[in-house]
Every structure is written in structure tokens, then in C-alpha cells.
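Read the structure below first, then the notes.
What you see is the complex with one protein chain gone and the rest in place.
Note that the chains are named A, B and C in the order they appear, and that numbering of residues resets to 1 at the start of each chain.
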């Protein structure tokens, strides 16, 4: 399957390069009857816009979305929904420096090896601007999930070695801090850390996390379409992510079973777990507890320091990357993670509708 | 897409429950002309067999594979290849203890929520025996990769807190140690650790890793079908895996860009990287360096200690699980990880054949 | 996508060669809770068995099905359902005649061109026995549709130039005539026609039709997943089918719009059409009228007359095919058409469950 689509029933196909004419996404399988307008999308896109704080690139991009199909009289029609964002700020500049060289940590070399050529303007298809399509689609998925009482939100948990204090978790802070951290105090510390890195012409990595509340138990499929497997793919497909954890993730490997098992208990509201080490899935299927996914992001590969590399002619050269780059990817990637999680969860919910014969018979019997 | 298939061009569909009549796999997209016999498959299956050491369950399972289709006169025909393993040792026992209760850390509850019923005999489809189909398919994928000069091998890197010393890495040890560690000294320490856990009626987690050597640069697709995204899905779909890393994984999040970027250099053999923090991919496409994937595995959820849980009637109960269980999943899961990696890599290689027009024209021009 | 799977949510993967060890199918996406036993499958398989009348091959094949997974305590579990039919009657005979030659009208030559080799025993994967997997899966799909009040039945409408008289349509006759015609008188005429063809060592073609009753309006998707498009693929994929019609099919091309449009009318039961030229679909979506599909089948290519052909060495030769062959494919293919139709319809019904947001919200709200 060609690589620009994601999802089965709710399926997105993205397109566009950093410095091409436009970027966009086509959504297929959007249920009919959702009230949807461009403003619903724009608020999501604005969260990934650069130039909004002193820790992101000063580049200004308006990234205004246009809905081209699939909505009629303010409601989705069930047919394919196309959205477009024109590239406006990508100024015509001199790319001769990077046109011929393989930037360390970037995909210039691998694209060239694969395709025999690559669009070197701002990274082309491997640019972070590729995520515009994901976020526009994520806005739609999130709105549908909201109608179903399901709440998806992502945030930053670490920038370099500076991690949030979970005892101070404050969801409101996510949209108020330039780091997207849910913890004001740690945000300040992280911003200071970032400024120092920047002074050394360097960049830093970080960690982001997504929580899903309200997901019923029973969602996801056994074996290959496990909810965690699809989330792992969804999140690892975001550029710069190098590790994905579900629930307690890596740390479970050093535990005893007696520590790691989540005990079930029942009360008048139903069945619950006393702990949530599993992060909301058992056997790849949601268990009713909050779903927790975490992603580890590498430092922005574009740095101003001089680096050793190779040009297309195969000669060893030195490069010092110019331009306007984020010193960290994470704060702007948080909404991308949230979007990919929402898309994955929604697709699993739609797929699950045919899991039981009695429910299918009821569904059609009641029409 | 229903959940029992994996891959696009090279595609596997697995089936079977722990205590059903048989388990198996159908492979589609196997190229014609591969010499293949049951012995090729059996050596892989034997690596996941229990009862082979004092750190695995004393259950004996022969797990003899039968090839039912897709091979003619010793060669694959290009049509669907079906393989079957009969369940023979699954003795008819009393399941009344677990039939009605939700074992902590298991999928009994989530299956029930999803399907309204579940095969409670030994975990049914959520049992580790489900991986028989994966491993049988992995044996075929590995044999094809070998014909292409690509070498895939997995091993244990940690059991509980006991980690290998990478300066002592010895590939030959993988098949000689009961832990599948590539390091004899650490193996002995890990075995001692396991025995102690067992004495406390407990289980432990661990870490496994897979390395791919010989993969050319340029394999994998941008955006959603990134090589690392598909590997993340492949490996996270293995039961009990809770985190997946590519290359340096989680640790990149605390680094500076100047530390994490892999510098390119050229010599007479072509273009290489001085380091391999990225684990062999850039932008989701292989970069010619060894591909490195790591998986963190939770402790076996079946433990003999008494645990609190709930039964199907929604009553709070206590359970102490009986039966024969591995105190750790990792050593037997190593071949599963190797298999899933091989399947993923092979599929990406086949997909990549149509990436460039000139190569397509050459391919058909030379027939 | 490799070629041995069909369907999206309800998805089948078939395997097996004419003279291999066995044939079978894996079903994925079977809803949990369907009462199912081997007898349900066997009655379908028995309808495609040879040796049941004087107009089919005298070969005897028992074709006993075994369910290997996916059913527990008499009910489907929602996990992959594997079924197997062992080849028993395929006697070890001398294939030297056909091993090296390309039989006219068969796939020997095209398989060799594609794969570089082919299983020449009885046609291998291109044999009509390939349909065993389709029919076993069709039995499951039909049983599910029956639970939903949907009735799928196929029958023969012509053998050579001998066509049924639709004014005498009698559904009960389908299972009583050796031709599977719903018209006793025409059956007798057709049998006489077949005997004469056989005396001339020749074979004949025919036409088969499938009707679906009880399908609600609104099933199928616009554009590429039109119900008629998927039926066309499903039916054209049956070996020997060379044309597929929906409703009045070919004959609409010579009509005026005023003749061909089906007028809508409303009564107390809802909206209906006065005629059904469209065959039950409008814009690829079911319109509530009976769904009608028709398939035109070529004569059995295996004939006893001497034919000119070529061998694998590229030499012009003559061949007179020996063995036991049906003089006509249609009567045994009727159940294959019914199966493929049932699978296609069921998949469209499951896909349709996520078409409207309000129904999705209701579905999850009522759990």
C-alpha cells in the first residue's frame, strides 16, 4: 500500500511538500451528519503554527485551511472530505547550499537513494509541514470523538532532561505554556534550558504524551490490529519520534508480575482496575481505563553548528545549516500526536461496530 | 481491515487458539521459486517451543508444521502458502477456575467486553501460542531475505534489571543460552535472577532487540509507511510488548542535536554514517546502517500468588493461577520479534521495487 | 495486495491446489456469537461436489470440511475462522501429457509466464477446486445474512442456447434439477442438449443469475466501492466467467431513458420502484428492490477433441485432453456465485454501519 494513507474505515490521505504550492488531506469514511466548518479545523492548525513564542521558529505561516468537498450546508455528507492549505510564506530563497548536500539527521540522503531525486526545498515531503494534513484530519476525528464522549489530549512531559512533576499536573496549562507542558513551574525551567541550548547553536529533544478519557472497554482487535500496535505505528510515523510507550512502557521490563499486574475490582458502576500500569489496554483491546501513549522525540536535526557530511557528488564536506528552525520539535508536535491518536481511536471504534452478531442484527433491525 | 493479517505485498493471515484443534498461517505474495520444505519452518518453530530449559514451562509441545499448499516439487509456486500445526499436548483439563474469572494482566475481560464471549481455554486467541503462525511465516521471510543477502537476528538484552554487557556481545551465544542472551556471563546472572523470582511464585519482564544487517539504503516509505512505523506496529502487536524503540530510542529525548546527529562520510565504498544513533533509518527510510529495534516486555501475567480480581458475574474474588507458565516471556519471544521484523523488512523491499520509473522500465524491458 | 483475499471487514483468504494436500479458507471479521457447525458448511460444499448427476464429472470427492479455529462451544468467537478440506480422491496419475503442454483455454501458459513454473496437477491453483474456500466462506456469510432477514440464491438461466422460461420460474426446482435451473421443462431440454454435446466430445457454456431479497436500501458506497462494482469483481473473479450484468445489463444500452428509468412511488409501506431495470442499485447503492446479478460462463476448456497447441519447449503440438471433466461448468458454479454474492453483500452491510454519525453515537450510547 502506498505510504500516504492511514486508517481503514476512517482513512486519511495526505499530500504536499514544505515549499510546494499547497498541502492537504483527503478524509474518507467520515460519517455523515457531523456539523463542521473551517474554524473547527483552524483551531487545531493554529496549535502547530510556528512563530508563536520565543521557543519556536520566527517564521510566520498563516496556514489557513479551506474545505473543498464533503461538507454541504454545514454538515458532512459521508463522501470524501478534501482540505487544502496554501503555502504562502515559503519565500523563494537560495537552496544551493542544501540542494547538493545530505544534511545529518535529515532524509535527504535516504530520499535520494529511494527515488533518485528529492525536493530539497525545506525538506520537501519529509518536512514537518507534512503534518498539516494529519492535524486537519485530527480535528475532524476529535470532533467526532467528542460527540461520543471521548476526550483526547496531548502535552509535553519533558524537554531535554527537564521533566514535569506529575503531582502538579494542570491540564489548563497545556494551552498556556509555550512548551505545551501541563505544569507551569517546569515550563519555566524548560524554557530556560532551551534558551541556553539555543545560545550554543544547538537543539534539544523531548517527550510528549497523549491521554484518552472515556474510551469504552472492548475497542481494538486481537493479534495485528491491536489498539497499541496501531497507536505505535501512528505515533512512530511522526517524524523525529524514536520510541513509543504504552502505559508504563519501558519500565515494565524491570518489574515482577506481582507488581505490574493491574488488579480488577467491581463496584456499583461496573468493573475497574486499581492501577493502570497497562495504560488502558489488555491483549490489544481497551480495558476502560485511561489510554496512555508516550513518544520520545529526537532533537531538531537542523543546527547552526558546523557538521561533517557528504554532498551528492560523494565528496566529504562541512555544513552549517542556516535558516529559521525550531530549537525543539515537541511543543508543536503535541497536536500532531493528539491528532494521530484521535484518528487511530476513531478508526478502531468504527471497526468495532461489527464485532458482535447480535449488535449487527439490532442495528439493522432498528432502522 | 480485520485484525488477523499483516503486510501488504508479502501478507500473512494467522489463525488458531491455544487449545483449539490447530494453529496456522496463510502467506500470500510469496515469490515463486523459493526452495522450501517443512524443515526450514521447523527450525524456527523449535526456537519458540517450551520445555527446553529450566526457565521455561515444562509443558511439552511438539509443534510439528505441515505445509498444505503453495509449494510444488520443493519450490514455492507464488500462490497462497498454507501451514498448519496441530495442537497435541493441550490436555483436557478443568477450566472452571478461569472460565468465569478475569485474570489480571490477561485479555479475558477485554475479549468478553468486545465479543460477549471468549475461548477461556489457555487464553484462546490471546495466548502466546498465537505466535506460531507468525514464526512459521517469519521462517519463510527470513529465507527470502537470506537469498538477498540480508541477515535478521534477535536476542535478549535484559531480564528484569539484569542487562547484557555489549562489550561482550557474542552472536553465537544467542542459540546457546537459555535466555537467548548474546553474552554468557550475563546469562548466568539472569538465570539466577529468574530462579529467585520463581521461588517467590513471581514472574519477570525483560528486553529484546533485533538487528538487521545488509539492508540497502532507500527501503521504506515516507509519511505513514515509514520503516520504523511499520516495525513499531509489527513489534507492538506481539503480546506483552509495552514499548518499542528504534536505534537509541528513548535516550535521544535528553540529548542535544549536536550529540544525536549521525555525521555522514564518504569513502571508496560509498556513503556511510560515523555513528548510528538513528538505528538505520532517516525519515522512515533505511540509511544503509544496521537497523536496530528494541522491545520492552512485561512480566508474564500468570503468577501463582493470590491476586484480587472479578468474575464474569461481577463479583470481587481472589485467584491464584495454577498450571504451567513461563516465568518470563522474552527468551521464547525473541524468535517472534525476529519473525515480525523479517516480514516487515521483506514487505518494504517488495514495495520499494516500484519506486522509480526507470527501474520499472528496465525490469519489464529485460524480460 | 496479494491476490488470495477478498473483502474488507468480512474478509476471506483462500488457499490450496487441485491435487495438493488440502484446500481451505481463513475468514476474518466474522462477528462473534453466530451458531456454527461443520454441517452448516457441508451443505454448501455438497452443492458444488462432482459426481452427483450424469451431467457432471464421474469423479468422486467427499470434500469433508473441518473447522479448525474461531468457533468455541458452537459459536463464533470473532477471531479468525479456519476451515480445511483434505484432498482424498486425487489419485496419483500420469501428468506427463499436460506437464509440458499449454492446454488451450487454460491458465498453464499464463502461470508459467508469471511465475516461471506451475503446479500442473489438475490445474493446481487455477483449478475449479480453488472455489472450495469461497463456498465454505459463503456458507458462513449466508448464515449471517439469514439472521438479518436477507436471502441470497443463485440458479442457472441458460445452458448453451437453451434458456429458462421466466414465466415458469420455480425456486424449488433449483435444488431438484441437475442443471440448477428453476424450471423443470427447460432443465430437461438442457440436459438433452448437454448429452448431445458430450457425444461430440465437446463442452458448452451457460448463464447463471443470483437474486438477493430483503436487502435494505442504502447499502454500498459511492464511487469505487459501489455495490455493483464489488459484485462485478466478485463474480468476474470466478474462473470461466466472461461477463457480468447488473439488472437488465447489456440490454439497457439500446434503450431510451424514458423506457429504462424506474419510476418511484410511495405507499403506506414506504418508497418503491414500479420496475426494476436497475437491478436493485442506483449510484452503486442498494435501492430496496431485489438485487439481480448475472454471469456468462464460457464452455469448459477441457475437451476430448484434438486441439492444436504449444509445449513448454515452444514446439507446436496436438493434444487430446483425457481425464474426467464436466461438460459444463455452470450447475456446479451456481453455489460459487451465490457464495461470492453473499460475501460481498455482507461486507457492504458491515461497512455501512459507520455511514451516519447519529447511528454511531446511538450504537455506543446504548452499550
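Note that a residue touches a chain if its C-beta (ideal position, glycine included) is under 8 Å from a C-beta of that chain, and two chains touch if they have at least 3 such contacts.
Treat the numbers as computed from the prediction; the structure is a model and nothing was measured.
Within the full complex, the residue among A:23, A:98, A:227 or A:345 touching the omitted chain is A:23. Only one of B:16, B:29, B:182 or B:279 touches the chain withheld from this view, namely B:29.
Interface note: of A:77, A:97, A:178 or A:251, the residue touching the hidden chain in the full complex is A:77.
In the full complex, subunit B touches the omitted chain through residues 1, 8-10, 29, 31-34, 76, 78-80, 144, 147-148, 216, 222-223, 349-351, 353-361, 363-364, 367.
One chain of the complex is left out; on subunit A, the residues touching it are 1-5, 8-11, 13-17, 20-24, 26, 28-29, 32-33, 66-70, 72-73, 75, 77-82, 84, 114-119, 121, 124-125.
Within the complete assembly, residues 1-6, 8, 14, 102, 104-107, 109-111, 113-116, 125-126, 130, 158, 160-161, 197, 200, 202-207, 216-226, 228-237, 239, 242-266, 270-271, 274, 278-279, 281-288, 296-303, 305, 307-310, 314-316, 351-352, 355-356, 358 of subunit C touch the chain that is not shown.
The rule we apply is simple: only the chains that are shown with their structure count from here on.
For this pair, subunit A with subunit B, the centres built from the Cα atoms lie 26 Å apart. Rounded to whole angstrom units, the spacing between the C-alpha centres of subunit B and subunit C is 38. Separation between the centroids of subunit A and subunit C, computed from CA atoms only, is 44 Å. Within subunit A, the positions touching two or more other chains are listed as 1, 8, 216, 222-223, 351, 355-356, 358.
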